[in-house]
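With one protein chain withheld, the remaining protein chains of the complex are depicted in position.
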Amino acid sequence: MELFFEHFITKGGYKVALEGLLATAEIAVFGLIIGILLGTVIAIVRVMPKYKVLPRVLDVICNIYVALFRGTPMVVQLLVGYYVLLPAIGLRLDGVVVAVIIFGLNSAAYVSEMMRSGIQSVDIGQLEAARALGMPYAMAMMKIVIPQSIKNILPTLGNEFIVLVKDTSIVSFIAVVDITKAFRQIGDATYEYVIPYLFLALVYLVLVAGIAALVKLMERRLKKSERQ
Amino acid sequence: MKKIISLILCLFMLTGTIGILASCGDDIQIGVQAGTTGEYFVNGDPDWGFEGLDGYAAKGYSNGGLAIADMKSGAVEYVIIDKAPALQLKKAIKGIKVIDIELTEETYAFGVDKAQADLLASINNILATEQDAIKAIIDKYAQGKNLVGVVSAKEDVSNPDKQLVVATNAAFAPFEYKEGEKFYGIDIEIMALVAEKLDLELVIKDMEFDAVVTSVGKNGVDVAAAGLSVNEERAKSVNFSTSYYDAAQVLIVPEDCTDFDSCRTAEDVIAKLDELK
Partner (left out) sequence: MNDNNILSVRGLKKSFGKLEVLKGVDIDIKKGEKIAIIGPSGCGKSTFLRCINCMEDPSGGSIFFNDVDLADQRVDINIHREQIGMVFQQFNLFNNKTIIENIMLAPVSLTLKKIKKAKRKNFFTKVGNIFRKNKKELIKITQTKAEIVENARANAEKLLKRIGLEDKADVYPSTLSGGQKQRVAIVRALAMNPQVILFDEPTSALDPEMVGEVLDLIKEVANEGMTMLIVTHEMGFAREVANRVLFMDSGIIAEQGTPAEIFDNPQNPRTIQFLKAVL
């Protein structure tokens, strides 16, 4: 215990932990934002009426994309992205940026499935009314259907965010220091892992509880706004 | 139809049972750091010239400390790891014993990006001209005094020519380890010396040991400095510098284990292990 606090406080471990927390937050938040944006686009493609050729081709592409990203572990996607794809195209990016991109792409696959069921849960009459007023499909989706479906799937989106926060522990594979790495480092230095890992678990618990409370608050707000 | 399905199911169960029996029933587990010489020494590897320990299997950990923890809880029987880290572990952890017999002969060197021949030449040059300084670094880590911590510069993706990017796994004292934001260790201080001589900023990328060699030449990593033992397999991915340290694998056992007390040579240890399986 004393050894842990010596490394955590006197030797500056808390600074690394704060940096790690920041990296964890960055990766999870921006990953989720990319995930929601891209996931929404994919969901729209998948629920789009398919009379014409283009939507059909897009649908096939989206299906492959979702199968690919849901069918492989995120750590593999991260390793392939960082050590295979990026060098292959000769691009050099910061590890955090790569992590954000991979987390975003991965989360898009999951969010698209949630969003699809969210869209299908919105009464078809909402879309029809918007179309009948002359709004194009995309506009009707963006202004009417998607906002309502996001409200419906807010709890599941909250869960996805929690999953992302917890999954950030894999980014040490590409030399990014996240909150897990920060605490493991103290264990590595002291050869004593029980205390650092207990503290780490505590940090995650607090984070997840915070997110859960936030999601609940947003839900209540949204519900209230329609009952005033 | 039902008969066929039940037959197939039976077959699966049978093969499953056999598989489980074969995999963990016989082999005794030895803890190692994943991807290191120790792992190949236990499992055998033609590239390294190791025959492997018959009746033993390596269990890879991301660092030596975790392997020791598992040995104390009984999940692995022994731990095989590089000698210098083993002595470091001995100092920090009670209840273990290092069998001070060198099981292998190997040397550490830095792994340089194959595309940068001049960097390799510069590093070799510095290793040759600064021999005294390097010996001093190694000595002071043996004594644990006057250690200099190094803070990694922020990686500047747009300006790669101004920086020396080093890949390491900072869980391998005394060669590399981290306290707070500062990196310490023999490799770290040598690399700091190299960066200073070449007038470059030192960027240290701390990653899993498995990833260290593969990362060289990708995403801007110039050198791997991670107590890397020279071998042919790794030489396919990196150009090794001249070596700066003679290393060996040693066996770590629980303190109350007296089986190896009579051993004098590596052959004795291997014979003893063979006897105990």
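In order of appearance the chains are A and B, and numbering begins at 1 in each one.
One rule holds for everything that comes next: a residue touches a chain if its C-beta (ideal position, glycine included) is under 8 Å from a C-beta of that chain, and two chains touch if they have at least 3 such contacts.
Just so it is clear, the structure is predicted and the values come from calculations on it, not from any experiment.
Trainee: Just to confirm, in the complete assembly, which displayed chains does the hidden chain contact?
Mentor: Counted over the whole complex, the chain not pictured touches A.
Trainee: Of the residues A:Ile144, A:Val163 or A:Ala212, which one touches the chain left out of the display?
Mentor: In the complete complex, the chain left out is touched by residue A:Ile144.
Trainee: Can you tell me which of A:Met1, A:Val53, A:Ile89 or A:Leu133 touches the chain that was removed from the display?
Mentor: Of these options, the touching residue for the absent chain is A:Leu133.
Trainee: Tell me, which residues in subunit A touch the chain that this view leaves out?
Mentor: Residue positions of subunit A that touch the missing chain: 51, 123, 125-126, 128-136, 139, 143-144, 147-148, 151, 225-228.
Rule of thumb we're sticking to: only the chains that are shown with their structure count from here on.
Trainee: For subunit A versus subunit B, what separation do you get between their C-alpha means, in angstrom?
Mentor: 34
Trainee: Please give the residue numbers of subunit B that touch subunit A in the complex, ascending.
Mentor: Residues 63, 65-66, 68-69, 89, 92-93, 155, 157, 160, 167, 170-171, 173, 177-182, 205-208, 211, 214-215, 217-220 of subunit B touch subunit A in their complex.
Trainee: Which subunit A residues qualify as touching subunit B in the complex?
Mentor: 7, 11-13, 15-16, 79, 82-83, 86-87, 92-95, 172-175, 177, 181, 185, 187-193
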